[in-house]
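Once you've had a glance at the structure underneath, I'll fire off some questions.
Here the complex is missing a single protein chain, while all its other protein chains stay put.
The letters A, B and C name the chains in turn, as written, and every chain counts its residues from 1.
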Amino acid sequence: MTDTTANKLQTYVDEAPLVEGDHNFSTITDKICSIVESKPPRGWLIAFLFSFSLLLILQGSIGYLIWEGTGIWGLNNPVGWGFAIVNFVFWVGIGHAGTLISAVLYLFRQKWRTAINRFAEAMTIFAVICALVFPGIHIGRVWVAYFMFPIPNQMGMWPNFRSPLLWDIFAVGTYFAVSLLFWYVGLIPDLATLRDRAKSKVKRLVYGILSMGWRSSHRHWQNYELAYLMLAGLSTPLVLSVHSIVSTDFAVSLLPGWHTTIFPPYFVAGAIFSGFAMVMTLAIPARKIYGLESIITIGHLDKMAKIMLVTGSMVGYAYAMEFFIAWYSGNTYESFAFVNRAVGPYAWAYWIMISCNVIIPQLFWSKTLRTSVPVLFIASIFANIGMWFERFVIVISSLSRDYLPSSWDYYTPSIWDILMLIGSFGLFFTFFLLFLRFLPMIAMFEIKGILPEADPHHEEVH
Amino acid sequence: MTPKLIYGILAEFKDTKSILKAAESVKIEGYINFDCHTPFPVHGLDDAMGLKRSIIGYIVGFGCVMGASGGLLLQWWSSSIEFPIVISGKPFFSWQAYMIITFVLMILGGAFAALIGMFHLNRMPAYHHPLFNSKNFQKATDDAFFVSIEFKDPMFDLDDTKNFLVSIGGKNIEVIEE
Amino acid sequence: MGSVVFFFSYFGSPKFTDVGYRPDQPVDYSHKLHAGELGMDCRYCHTSVEKSQEAIIPPTQTCMNCHKIVGLENEKLDLVRASWESGKPIEWVRVHMLPDYAYFNHSVHVNANVGCASCHGRIDEMEKVMQVEPLSMSWCLDCHRNPEKHIRPDNINVTQMDWVPSEGHEEIMNKFIEQHKISPPEDCTACHR
Partner (left out) sequence: MPQIKNNKTEKTYWRSLQDKMDSKEIESFIVNEFPAGTIEVSETMTRKKFLSLMGASMAMAGLVGCRKPIQKILPYVNAPEDIIPGISNYYATTMSMGLNSFGIIVESHEGRPTHIEGNQDHPASKGSVTSYVQASILDLYDPDRLKSPMHNSKSVSLTNLKNNFTPLTGDGSGVAVLSGSFNSPTTKRLYDKFNKKFSKSTWTTFDLKSQENQISGLAYSTKKEVLPIYHFDKSNIILSIESDFLGNDQNSIHNQKTFSKSRKIKTKKDKMNRLYCVESTLTNTGMMADHRYKIRPDEVYNFIAELNNTLAQNGLYKLKKINIKKSIFDKKYQKFIKVLARDLIKNKSKSIIAIGDELPSELHSLVFILNQELKNNNNSVTYHSTDDFVKSDLESTKKLIEKINSGNVDDLFILDVDFIHLFSHLLNDKITNLVKNIYYFGSHKDLTSKISTWMIPKSHYLEAWGDAKSIDGTTSIVQPLISPLYNSISINEFLSLLLGNDISDYDLVKETWSSKSSLVFKKTIHDGYLKSSISSNSVSIPRVSVESQQNIFSTIEEHLSNKKTNNLIARFTISNQLYDGRYTNNYWLREAPDTITKISWENVALISIKTAKDYSLKNSDIIELKSKINGKEFKIEAPVWVLPGLPNDTIILEMGYGRELERDVDRNYIDEDILGVNVLPIKEIGSYYSNNILLSKTQKIHKVACTQDHHGLDLEKLAANEIEGRLPEIIRESNIEDYRLNDDFVLDYDRKKHIPDNDSDLPSMYPSHDYSKGPQWGMNIDLNVCTGCNACSIACQSENNIPVVGKQQVMDGREMSWIRMDRYFKGDVENPEFALQPVACLHCENAPCEQVCPVAATTHDKEGLNGMAYNRCIGTRYCANNCPYKVRRFNFYNYTYDTPEVVQMANNPDVSIRFRGVMEKCTFCVQRISEAKITAKNEKRELADGDVKVACQTACAMDAITFGDIIDKNSKVSQAKSLNHDYSLLKELNTKPRTTYLAKFRNPHPDLVKDNNNKEIIEHH
């Protein structure tokens, strides 16, 4: 084609090509399948062993927790919730980017999502698993946790559907199920690819079973695409609702600092913020190790950085609003709760939160920083830290000083709190590394779908 | 060994453009039981093959309704019929509080409907299919585009169909046995 | 999933696990003989059933009231006599076990004309006492929700074992319940403290 047409094409696609380098269908297939088919790089092995040992720590401390009782945590009378709940909300938040990227961006026809949606979804699922661990173990009597499910029983008792905790169970549970479906449905064609390329019998069998006998028939594609669209359509409101519902754990209570109507939107913004941060934290090393720079391009990182900038600022705005409303309400308890956050005994946590979530993202106003990989990497890690502290501040500082001063107390985490936090990362990364090893981390058929030659009319653009 | 039955004929095409044309002409020729196999959904192929819109949307809708109504019913029955308990002095059926779970279950119902519906319409899982006997067909999940015409098509004739496929530019024509 | 739920909620329920519990007792005392054939009133031995939360297992004394005179040779009674002489109580095995966090009160039920048989079954036909009702919470609630099935009119003795409600019994009892302000509680606090 001529330069002019080339320019036309540019303006038509309106963006830099989503896949760089001269890729065609088969190179894409080879590139991505090879990761699964060839032996893992040493980096992977080391990372896996490390995170697996962390996972063992988690298991150990959970065992001890169930044996000894909740007392091993730093909890006390006013502060009934500690790290466990903080971690829960943190992980649920992380779990947001995945489905958001695939579902929402899919509905908005954001083609660039294809490069990252697969492992963003994977990340979601593993994060939600980590999240689900904590409400499970934080209760005093784990062995009767089933009371929370509506199971017919000899007591004739049913759960209390007014309780935000129960909403959580349903919301997060559903979110997990739907994300899993969404992810799996997306995987089927690629699993078929792996099946067809598989050398060993075992692999062919396993991938064969998983791919459900997919034969890339177009009559299937038709249902498949619509179903996928439907799932995307369903997950979008779900994604937005889940963290809103999680936020009701706090918003519905009457504790000063928790009882806030701004929580739902601001939790969602925070969740997206931390979610993208985590995607960034994972994508950057992954693309380096597996040499996927051509598929997960700087362009992608740049776009994610922009989203982080936006959501980060939204969160910042929410922080400011909280203060304003607290002051404007004229409610002494309310205003004290927030002043206490900023200058009280937990001020240190508060200011870590502010600097990580509000100040650092402002770096992304600059194009050069947005496109510098190390900056992005470090910033994203800070964002994760900041978001963890946001939950810490909300949960602990509010609880430690509520209405009656006589019961005020200070909360200090015990060693077990910290071990479990670390351990949860072990759980997360173990899963994630296994995913990288055995499943295509990038949606091949979708990438193919956005290659220029995928468009039947791509040669006759004039 | 018993003589193998014929399933149909498989022809390979080089790119999206040609598969589109091929599908079109197969349709025009009057074949019904034919199919295209592409590594990714190729746009415009539905019309080319003359496929009707998928009904999966209705299935999902049904799933949503079931989920929502089931959820609300459960909450209403258990809290105001089965065992009414005074909680925070609120009415037994405090619907405001029950909306959330109702909504969530609606989504869940829909999602499962979508999955099951899709599998059902595609008759999946189907672990055994004649096409899998073709070595060449494995490319279908990589970078090759195929048209397959089934034996049970009224117009099917081994030689005519073969020639027809050649005429519309099909490569590596293959007869697939069951 | 559903089957798992069913598994637990059926095979786990007292209906399945508890009903039919019939432990061996140190003395094979026959309710069939005493309550059935001899027609002794339950309250002869279970004295405090109208006054206290517990119906009490009778002291050895009670047995000896009669067995000082009758059944002197009966070796079934050796243990009873031994206990009487040594002053060591007989170790009966509890049949109807309520969990310790459930506080059941015999007196209030008996005084509300709930028959013994409603919970303990036809004791008068049992050689060895057996649990016939699940004694589960939902089972309690069933009766608390519609007591008219089990409450007896004043002229019927609560200890009468073979009594069966007559036609239209429930209508009569609904009136009775209103008159006597019988209000079986469904609150948690009624049984759990």
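Here is the rule we use: a contact is a pair of C-beta atoms (placed from the backbone, for glycine too) under 8 Å apart; a residue touches a chain by one contact, two chains touch by 3 or more.
Just so it is clear, the model here is predicted, and its values are computed rather than measured.
Contact with the omitted chain, checked across A:Ile57, A:Val104 or A:Met155, is made by A:Met155.
Only one of the listed residues, C:Leu77, C:Ile90 or C:Ala117, touches the absent chain: C:Ile90.
Interface note: of A:Asn76, A:Ser294 or A:Ser355, the residue touching the hidden chain in the full complex is A:Asn76.
Residues of subunit B that touch the chain left out of view are 85-91, 94, 96-97. Touching the omitted chain from subunit C are residues 8-9, 11-14, 16-18, 21, 23, 48, 50-54, 56-61, 83-84, 87-94, 97, 99-103, 105, 107-108, 111-112, 136, 185, 187-190, 192-193.
Counting over the whole complex, subunit A has residues 68-71, 74-81, 138-141, 143-148, 153-155, 157-160, 162-166, 169, 249, 252-255, 332-333, 336, 339-340, 343-345, 399, 401-410 touching the chain that is not drawn.
Just so we're on the same page, only the chains that are shown with their structure count from here on.
C-beta contact counts were set side by side for A-C and A-B; A-B has more. The geometric centre of subunit A is 30 Å away from that of subunit B, both derived from CA atoms. Across the assembly, subunit C contributes 141 as residues in contact with two or more other chains. Among the residues of subunit B, those in touch with two or more other chains are 83, 85. Interface residues of subunit C facing subunit A in the complex, by the touch rule stated above, are 5, 8-9, 12-15, 134, 136-139, 141. Subunit A makes touch with subunit C in their complex at residues 146, 151-157. On the subunit A side of its complex with subunit B, the touching residues are 24-26, 29, 150, 156-158, 160-162, 166-167, 170-171, 174, 177-178, 181-182, 185, 189, 192-193, 195-197, 208-209, 212-227, 230-231, 234-235, 237-238, 241, 245, 248, 445-446, 448-449, 453-457, 459.
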